[in-house]
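Note that this complex is displayed minus one protein chain, with the remaining chains in position.
Labels run A and B following the written order; every chain starts at residue 1.
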């Protein structure tokens, strides 16, 4: 489990960093802006999570590996942007995998701090989704998360709820794998089938 | 005092949650976006307060009641929006009450942490006002707080200053009631009389 989990986490970090860097390039930011947006998208969710529960210095400050991976990813994205752009499907799959794993990592952290299940699911959802929210705020847009066509945070919430239900009857490691698969799967299927949440007017 | 205070705090939370949900519906966000905006508006000020003073996990993570109240409020707002919309005056009164009580709660927290009076007043003002600031940032608008016609934060600052002056001569519980009434009253009168702060051009 540990190695697979590390590999998927790195893949998720890479996908999120690329997503942030591309958004920044579309807004024609300078090199530093692209770098910052790659960082913020990849570590934003975990940073907000750690600040909210008081687990400081926040994760990326204690772990030199993640910043180096993000730095390398953003530099590679800038250098090879022509070749990365067509890999949309691959990037989307990484992003979905990252979403699932980041959510489960967040839930696990909440459990460790002794929070109740509902709050743990919220913490997992924040970990998975709020890097993108910070990215959109910095780029001066209403966060995509709040009005995007497909299911995103909802996948985290469903996966998180199932996580706690299964925890009653199955081994924790097995439950983690199931929850990651579920979140990732709901996300992929929702995009393929064009599912969306209803919009509400005042 | 405790029960009244709890009732008013719940009323304030409800009013803030409705205000956030309505703002989100006006921007045509999806169901999840409306839910998040309700949460953020209701707990944003207290969350920033707790993060700044290091009282973590932040309040709403340790208290399952508040998230449930907000969830119920937002769902009810979505279902009954036609009936809630005309209750503008009632909502405004709840909001003003919530503003007063949240400010006093924030001041009290500052005193407990040993901060000096001026900083306590700032902390109270942040608790009362910054949920709305986060709401406006997420909806991609310049925070209303900074350029709205009527008095808002100024009511918190005046009420907070009076709080510390009266604390020299009166019982703490009495002072709390007076400060809440004062903040709430200034807010209501400022809207009725159309008071505003001067605008300044560079």
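As a convention for this text, contacts are C-beta pairs under 8 Å (C-beta built on N, C-alpha and C of every residue); 3 or more make two chains touch, one makes a residue touch a chain.
Small disclaimer: the values here were computed from a predicted structure and weren't measured.
Touching the missing chain, out of B:65, B:90, B:173 or B:196, is residue B:196.
Mapped onto chain B, the footprint of the missing chain covers residues 51-54, 113, 115-116, 118-119, 122-123, 133, 137, 140-143, 145-148, 152-154, 196-202. Contact between chain A and the unshown chain involves residues 22, 24-34, 36-37, 47, 51, 54, 56-58, 60-62, 64, 67, 78, 81, 85, 137-140.
Quick note on the criterion: only the chains that are shown with their structure count from here on.
We define each chain's centre as the mean of its Cα atoms; on that basis chain A and chain B are separated by 30 Å.
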